[in-house]
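What follows is one structure encoded as structure tokens, with my remarks underneath.
What follows is an incomplete set of chains from the complex, kept in their original frame.
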Amino acid sequence: MTLPPTAILALHRVEKCYENGVQALSNFDLTVFGNEFLTLLGPSGCGKSTVLRLIAGLSEPTRGAVAWAGASQVDHRHEIGFVFQEPTLMPWANVADNVWLPLRLRGLSRREASRQIAESLSRVGLEAFAAAYPRELSGGMKMRVSIARALVMRPRLLLMDEPFGALDEITRFRLNDDLLRLKADLGCTVVFVTHSVFESVSLSDRVVVMSPRPGSVIAELKVDAPDRRGEDFRVSSRYGELCRAVSKVLSEAMADKEA
Amino acid sequence: LAGLSSPAWAEQALTDVTFGTNWLAQAEHGGYYQALADGTYEKYGLKVTIVPGGPRANNRMLMTVGKLDFYMGGSLIQAFSAVEKNIPTVVVAAHFQKEPQVLLSHPGQGLDGFESLKTSNDILLSKDGFATFYQWMKAEYGFKDEQVKPFGFTPAPFIANPRAVQQGYATAEPLTIEKAGGFKPNVFLLADYGFSTYSTTVETRRELIEKNPDLVQRFVDASTIGWYNYLYGDNTKANALIKRDNPEMTDELIAYSVAKMKEYGIVDSGDTAKLGIGAMTDARMKDFFDKMVKAGLFKADLDYRRSYTLQFVNKGVGLDLKPRP
Amino acid sequence: MERPLSTSSGRRFGKRDALRIALPFGLLAAAIAAWELYVRAAGVPAYILPAPSLIARTIVSDWPVLSASLLVTLRTTLLGLVLALVGGVMLAVLFSLSRLVEYSLYPFMVALQVTPVIAIAPLLLIYLPQDTAVLACAWIVAFFPILSNTMLGLQSVDRGLIDLFALYGASPSEGPAARLRSHLRVLWHLRRPAALPAFLAGLRIAVGLSLIGAVVAEMAAGSAGAGSGLAYRIIESQYRLNIPRLFAALILLAITGIVLFGAVAAITHVLLRRWHESALAPTR
């Protein structure tokens, strides 16, 4: 399989059938291009998390293939940052140690990593809770620790599964902006799952809408807006238009399947 | 002997009596099984149940606390201990004049005399043996603690190691070893070297002696008669009972044991010629006690005389059953 | 909105399962063959190490004696195990219901557990009838792992679920009786299933121990002679230097233990297969 020149990976006619017989994906095609911000949008249970897991190599397609540009997939594993849908923190480690993990697994000592950990925690507003244990955090705070953990390693490919779902709007917007800035800084690629149509439009270069289970791509929308988006874009009429367009595709997709 | 034919007992209901032995049923318990098998106990108004012991059974304590009426003592050491600990038990008869305890060694290894055993560094002893006769061997002959190795109740290590010495019973181990190891071991009967304890004694609680001396007398007499009959009469029924209680017992081993008991005079030798089987004397008791004091097992001021009574023995019971030579 | 599940029959019998069975048996066969060869080649006498073939022959020829003993031992083992199960679980439940009881009694349980049964068995005989003493020994040895692991399980319940039950399991009325009832409900519906994995791990330890307990109990307190178990056969064979039979008895014990263990493992698999990490096949 050959990939388009700027692509970094592609899912080709992927089918994923779980052991209990549930078919999560069927005939799923997706190409991820370098340096882009791609959002997956789709009804609950349509296979978005499954797609991210396939990309990360945590799961293998029943049929079809996940192809990487250039080298083998394993090469990429350690360059992937993944914010899982659930916080998945280690209960026995405090917040700072949880964030330390990806660096620790790369051989950095706690001291060597301390600056990066502090930076990452302050990005999500949790400097004061570095010594707290996961069970002492609120739901949103746990998710923020998980985000800090994914960012601390400055990944080349960032997979985020509804990272901001449990956060208030203010924090969310702030993190949205942060994320865009970080992406520009690192020059990384982001594959993002969200349920917020607004978020998908305000963040991404491309929105991929999935059908209900078994999931497949039913629409792709390019968000043609200035690279640096801010409050301006969010109140522009173009923004409203795009949101409505995405919403429409989404509700059509679900209506289709229900019929 | 007047009571022997008294009809009064026969009419009364039989008295239940339990007798705990100190090992699995074997020919060394033959007298009691004989009395049971041929109806001697019944004749004496006793319904006897023999409770076999085993390597870790605790029949001694069961007698002490009253769960058994009589107990077959192994040596006098426990009897003296009972006095020391104020345990009200008393030896009323001694059916073995010699303890069949032996030490075994390989022939032709420079271990052919008792004193030469001191040169072995692998004397396999049980913990009981170490605590008792070995203390005497140390005091009397100069054996050392360091020579002792644990004995796991299997002769295999002894057979495998030609320099080893092992404890055993004159009536069993030499045969087992001969069959498994293919050689005749040297046998040293401790009794012949001065370990002068009585063995296979009958012990009971002082309270029973005081309350029912008649019962004790009947049990001692009937058992003694059993021993005469077992050794000199037809013992096939007794052996059948032994084999019932211990299905692994073989006729060959029983025959061997009986032969050795006779050969060494375990049951019937010395004082028994006049006093009858089961005999005990103050002189023997004193001799053994003094040896144990010397071995450091007891303090010299212990009133060891309280450990036994001659009230029930030395009456020549059953002497008439012994065939004239 | 969702399409119906196409129900599949689950995992088929695959290469993995075949391996799982073939490997230990293969290795076992190899080990036995090596043992046989060694004994023959080095001419090791039977009283030091009997060859497997000789042991097998002994099992066959002595089957009447051995099987009777096996039954006796098995009976003690199973009774002891059942008692340990009931006792361990009941104590764990009691402790989980009342901290007061736990604080008061747990140290005694620990004392009971750490006191070597072989040392107290002769004493037990003084205070208890023989049958009871034997069972008490088997029980003492096996019950602690069940108690300890069940307690771990009962205490390791997810906090969220505890809250859930505190809410839905609360009785509409108050008072000690109602509180106890709601406690019991939580115990049954929440702590019981949550404790299952740890409890079963305890049970896996306990089956082996109850067998050991039965043997120790037989050795220490059992009757000799006709109605006696494998422990007696072992001592007796040892004493009589009937080493092939000793090994035969040991092998029978080991097989019994493995079968019991296998049964518990099978139960574990069936009970946890659908939900617990430790029993799930690794999915990709």
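What to note about this one:
Each chain carries a letter (A, B and C) given by its place in the written order, and its residues are counted from 1.
Quick note on the criterion: contacts are C-beta pairs under 8 Å (C-beta built on N, C-alpha and C of every residue); 3 or more make two chains touch, one makes a residue touch a chain.
Please read these numbers as outputs of a predicted model, since none were measured by experiment.
Per the structure file, chain copy numbers for the whole complex are A x2, B x1, C x2.
Simple rule for what comes next: only the chains that are shown with their structure count from here on.
Comparing mean CA positions across the assembly, the chain most remote from chain B is A. Closest chain to the protein centre (all Cα atoms averaged), using per-chain Cα means: C.
Look at where the CA atoms of chain B average out and do the same for chain C: the two points lie 42 Å apart.
Rounded to a whole number, the gap between the C-alpha centres of chain A and chain C is 48 angstrom.
Centres computed as Cα averages put chain A at a distance of 87 Å from chain B.
Among the residues of chain B, none is in touch with two or more other chains. Chain C contributes residues 45, 47-48, 65, 118, 121-123, 125-126, 219-226, 232, 235-236, 238-243, 246 to its touches with chain B in the complex. Here chain B touches chain C in the complex through residues 24-25, 52-58, 61-62, 65, 67, 152-156, 159-160, 176-177, 179-181, 244-248, going by the rule given at the top.
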